[in-house]
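One structure is given below, encoded as structure tokens.
As you look at this complex, bear in mind that one protein chain is not there, while each of the others sits in place.
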Amino acid sequence: MKAEPLNVEENEVLQEVINIGMGQAGASLAKLFDVFVNLSVPRVSWVNDADFIDQVEKLVEGHGSSWAGVRQAFYNQLEGEAFAIYGAAGCQQLAGLIGYVDGDNGAEEELLLDVTNILVGACLVGVAKQIGKKLDFVAPTLVGMGKPISDLLYKRDREWDQCLLIEVNFCLEEGDFSCHLVTLMSEASIEQLRSGLIDFMESY
Amino acid sequence: MTAALGDNSLGFIIDRVDVGILVVTENLEVVLWNRFMEANSKVAAETIVGTCLLESFPDLPGKWLEKKVRSVCLLNNFAFTSWQQRPYLFNFKHHRPITGGVTHMFQNCTFIPFEGSESERLVCITLFDVTDSAISQREVQQAQAELEELSNRDPLTGIYNRRFMETELNKEFKRVRRHGGTLSVLFLDLDFFKNVNDTYGHQAGDQVLIEVTQRIDGMTRATDCLARYGGEEFAIILPETDISGGLTFANRVRELIEKTPVYYEGHAITLTASLGLSEYDEGIESHDALLDQSDKALYVAKEQGRNRVVCYTPDM
Partner (left out) sequence: MSVALLIVDDSGFSRKAMLKSIPEGWDVDITQAANGEEALAALRKGLGEVVLLDLTMPVLDGFGVLEGIRDEGLEAKVVVVSADIQPKAKFRVMSLGALGFLQKPFNKESLAAILAECGVYSEG
């Protein structure tokens, strides 16, 4: 069974709900690091499994060739996997901002995990709360650092056909830290998402 | 709560569950300390509850922990630590003294913020013993590293294979192109090697390859990369080496091979080698082109009568 993709109106609501979730994530980052976060308009699109890697590559094209990837699974009424992609410069920028010691790999990895946890947490919890759905998280894990995008994503059959591609960029005012966020959700979750979005729409 | 559970049930379960559970305030004052924590730390709940966690555990990463707990409270969001980045939070002994081969318990931790009865901010920290999976993952990683090392080697001679050499050369090539410096590549081919196989048999041929390899290997520096390129052909990457340095090295190798026969079942097998050498310069576009130059020089060395070193020139 394949989930019906969201229609234009549902997508528009989703976009706004993500926009709000992203605002909350930005505020969390700002609070924690005491910096101003420039938010961009999030881009939301649906892609087929087959196009997934191509789309992600397009997303980061021209922004460098070396990336770090962190994955974090979520479960409950909404279930799926979030994938955060960081550029090499961004990682260093962030480490400098937090004052991690140079060359301490464990600390840099831990920082990426922490930041992913905060961004994914704030963003998706924000979405779930607005549409009244439950969501829990598994600890994030590092997929790789200093690698081309294609090495970070597996080209094997995924269980879920529909991927929700959320392009979110967080830029710190004093540096070019940016992060791309990609989310995959199960078919059942897409139905949950739809019902939640419809409820949210009708609350106005 | 269902009727079947008594008043103390939750407390009992929290105490006896096979997971470390502790609750602290934003200032790291301990509010709850379950039996798992007691048993592994040898610090009783009566002793530690109401005191600062760092008093009983001065070895904890205090600053980091304070920051973590504060951020969890501030953001009102779960946080995690994984053994892969931070092997443990509490330095506990593990329960695998016989089979472990490690000195401490690996832990995954979760930090969960919540509000206490007087609406003060509290953080529940759960601590999972993941020593078993950490050990097996390390074993897998070790096995992978060994496999990778094997896949870079030529099985007969034990030196690097062509694939690995080309990867290395590519890296070196990029390095000199970016940072400057010198780089030479030497190709070596044993002359009339087919005769060895035809006269003494393939096992003799193998023995020759092994011994010649050992001799060349004994002459290289740690930074050089010696590889079996195919059949009886070898390649040597010589970083930080210009053409005259490369030429000296190549002639020493050629002389050694010529002077020292390989002994096999009472036969002294004498050998000679032809060598082609070329040096990196800015006009060379890729590592492949550099290899190609050394190969051309080798071909000329063969043409000119073998047992000699020839340096590449553009007219080749």
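Per-chain residue numbering starts at 1, and chain names A and B are given in the order in which the chains are listed.
The rule we apply is simple: a residue touches a chain if its C-beta (ideal position, glycine included) is under 8 Å from a C-beta of that chain, and two chains touch if they have at least 3 such contacts.
Model, not experiment: these values are computed from the prediction.
Please work out which displayed chains the absent chain touches and list them by label.
A
Any idea which of A:16, A:79 or A:187 touches the chain not displayed?
Among A:16, A:79 or A:187, only A:16 touches the chain that is not shown.
What does the interface between subunit A and the hidden chain look like in terms of residue numbers?
Against the missing chain, subunit A presents residues 9, 12-13, 15-16, 19-20, 22-24, 26-27, 30, 36-37, 39-41, 130, 201, 203-204.
To be clear about the criterion, only the chains that are shown with their structure count from here on.
Return the distance between the CA-based centres of subunit A and subunit B, expressed in whole Å.
Each chain reduced to its C-alpha mean, subunit A and subunit B end up 30 Å apart.
Enumerate the contact residues on subunit A facing subunit B in the complex.
Answer in residue numbers: 28, 31-32, 106-107, 109-110, 113-114, 117-118, 121-122, 125, 137, 139-142.
Quick one: in the complex, what on subunit B touches subunit A?
It is residues 71, 74-75, 77-82, 84-86, 108, 110 of subunit B that touch subunit A.
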